[in-house]
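Heads up, one of the protein chains got dropped from this complex, but the rest are sitting where they should.
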Amino acid sequence: MTYEFHPDKYYRMPTHFGPSLGPRQGLDGRRYANIETSKDVIIQAKFEADKSQLEKLLPPGFALRDFSIVTLTFCYITEIEWLAGRGYNTFDVSIPATYHGKEETVHGDFTLVMWENKADPIITGREDLGIAKVYCEIPEPQFTGNDVVCRASWDGCEFASLKLLDLKEIPASDLPESGASEGSLSYKYIPKTGVPGEADVEYATLLPDVWPNVKLDQAMAAQTAAIQFRKSTWEELPTLVHIVNALSELKLGKCVEAHVMRSHGSKDLSDLRRIK
Amino acid sequence: MTYEFHPDKYYRMPTHFGPSLGPRQGLDGRRYANIETSKDVIIQAKFEADKSQLEKLLPPGFALRDFSIVTLTFCYITEIEWLAGRGYNTFDVSIPATYHGKEETVHGDFTLVMWENKADPIITGREDLGIAKVYCEIPEPQFTGNDVVCRASWDGCEFASLKLLDLKEIPASDLPESGASEGSLSYKYIPKTGVPGEADVEYATLLPDVWPNVKLDQAMAAQTAAIQFRKSTWEELPTLVHIVNALSELKLGKCVEAHVMRSHGSKDLSDLRRIK
Amino acid sequence: MTYEFHPDKYYRMPTHFGPSLGPRQGLDGRRYANIETSKDVIIQAKFEADKSQLEKLLPPGFALRDFSIVTLTFCYITEIEWLAGRGYNTFDVSIPATYHGKEETVHGDFTLVMWENKADPIITGREDLGIAKVYCEIPEPQFTGNDVVCRASWDGCEFASLKLLDLKEIPASDLPESGASEGSLSYKYIPKTGVPGEADVEYATLLPDVWPNVKLDQAMAAQTAAIQFRKSTWEELPTLVHIVNALSELKLGKCVEAHVMRSHGSKDLSDLRRIK
Partner (left out) sequence: MTYEFHPDKYYRMPTHFGPSLGPRQGLDGRRYANIETSKDVIIQAKFEADKSQLEKLLPPGFALRDFSIVTLTFCYITEIEWLAGRGYNTFDVSIPATYHGKEETVHGDFTLVMWENKADPIITGREDLGIAKVYCEIPEPQFTGNDVVCRASWDGCEFASLKLLDLKEIPASDLPESGASEGSLSYKYIPKTGVPGEADVEYATLLPDVWPNVKLDQAMAAQTAAIQFRKSTWEELPTLVHIVNALSELKLGKCVEAHVMRSHGSKDLSDLRRIK
């Protein structure tokens, strides 16, 4: 008399009301094509970093790739199909890494943390995809003159800001190559209930760097950029202070590139997979 | 050169910055006593319901207990230790159920869904505890005269309201017994990445009904109560419509009890465990 | 030893910290050119309405112009100079009207009410300009397929939604003329402190329909549109219920036009003036 799970359907807690609704499944199993949308404003900067500091942030099985840089990306997303046309914003920090699995070796960009300002994509991103998403407030970017400021706060306490200076429009062909990355790497970890130190789930995942729907609408290059992580207290950031302060302690060198890109088209990330 | 996990520490994504911060672990492994706080305003009503409708909401291994009622609980929590004195609000729907595990049989209250208005406790509640928490806005309760209204919305679209009428203060001893419940039951489910229909994690959990720190400060009984789940569209609630509409279709009978309770003291829920 | 007011500077409460900051005055008296920004998404629909109902909404000195229509406009504004690149959203209701002043007769569009989702422009709009701005939540527009939905709520209670259906891009030249309007009319009213029924300020204002900086970037026409004002209770909308319910009682006829326009460039509204 209880319910049964449908095979081949995506589920998430609560499973009691039928298959879940999310990026990869709508009502009646509908899928989202993401051809013309979402619309994305991507504001990104890369900084030289200290190799030994970055290595300490890698989980077992991962190694830093040849170069030692940190990439900071704010993404302001609108017209998302699975949210019925709504949007949300993200802020993520990644470093180039290689994962040595049992069967595969994958070179990619390892997402250390991804903040998002909406709970729904955080939940699906963590549980379906294994991406280390957590919550913060991410107000819209502030374009003033030829500069832009991106900001992140939690409960009204600003902990990070990224500023790109002296933006100039460039042809798409002037954007740098993505550096032989096969995609975004994550480390899915779900704790075992009631047993500290043990995990129910623990494996690496890959989001392949294949985006057939994405069309670039505009590209701008900045003269330079500056990132600030504000050293914070536990009282200010009781769930994030260890993350923010570790990032604030990174010794960052010069900005090696900084861009603003506007694009449309996306994908449902159903190609994200566990690495063997 | 990568990091290692510390044994016996709680971890959650991102695991790269050390043990996680949350209800059961603070900086340097600190635990929270929850003796004098949190402070809780609990607004609860129970309604007769249709047995066959409720049974269809139970996952494998669960059965409805003797009586067929639905319990709706709004909880407004302040001064939470692990949030450095902040608070959040919850709204959950539960039904009396028995879980038949391989080794244990547990009689409790099965949480069908728990909405919360802050992402951080949602994440820890889902992954650490297996509670089916999802996000919505839950504004403060509206006390007007001797009535109170509790409301829940998502992106500005109100989908549920609970009204308690004609509240009168009562002695604590007049509160009804909790009905032989051993605690709150949940069904932890984490999907397998990239494989729809398959799960990484799938088991029942119990939060024992033992609350040594909780001191009741005030109890009020309502003459009656009314719950409304508003039938909604996918455009309005693209991640919740299947849940809200299933609840709106429940045929509810009379209100069997409705109370407001104010209390202080809590626990860190580290006694929540998997049922064998 | 007290401070003195600077002549020719804009002031607003609190006046104690020097000239105010706002749309028409920045630090050190700086003005904002608004040449390339703000960027605006305007979603507008016009409906036939009942003449006698509209006339009852006009203050002394105003009369309905020839035609009896209601215009509903949602505007989603970003990159606003005076907010250092931030934005906000508005929703206003207007009707065509003529104001007969002592010296002037002005034909325009009378703003019955303008909701905005940020307090700062509400304050300056009311006090500097005399526009009847009040607060509500206005989430981003939901574009799904060829439709778009605009919504307004207060404290999580949705009270209005506007849907435009079957949008198609059109050349700018196909947009209808603005109907011989000289601009937006408002009725500035500031109550006399401590004396109900009496006013400190009471006069009509005109925002001339002259927008030299505005460049249209895209125009779309909808096949039709639908507006809904939800009849609400005082408990739901204790500061707005009289407005929302009056609007919900308007008998609206067919949609006479409905458009989406994207534009950039604005002005500081310093040309808004009292009508003599």
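Think of it as A, B and C in the order they're written, each chain with its own count starting at 1.
As a convention for this text, contacts are C-beta pairs under 8 Å (C-beta built on N, C-alpha and C of every residue); 3 or more make two chains touch, one makes a residue touch a chain.
As the structure is a prediction and not an experimental result, all values here were calculated from the model.
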Chains in view that touch the one left out, judged over the entire complex: A, B, C
Given A:139, A:194 or A:208, the one touching the chain that is not displayed: A:139
Per the touch definition above, residue among A:20, A:78, A:98 or A:153 touching the missing chain: A:153
Selected residue (touches chain absent from view) among C:40, C:79, C:109 or C:127: C:127
Touch list for chain A against the chain that is not drawn: 137, 139, 142, 144, 149, 151, 153, 155-158, 235
Touch list for chain C against the chain that is not drawn: 1-19, 21-22, 24-27, 52, 55-63, 82-86, 112-113, 118-120, 122-123, 126-135, 155, 187-194, 196-197, 199-201, 203, 205, 234-236, 238-243, 246, 270, 272-274
For chain B, residues in touch with the removed chain: 37, 78-79, 81, 84-87, 139-144, 148-149
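Assume only the chains that are shown with their structure count from here on.
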Chain closest to the assembly centre - both centres taken as Cα means: A
Interface sides of chain A and chain C: same vs different residues, half threshold: same
Inter-centroid spacing, chain B versus chain A (mean Cα positions, whole Å): 29
CA centroid of chain A to CA centroid of chain C, Å: 38
Two or more partner chains touched - positions in chain A: 84-86
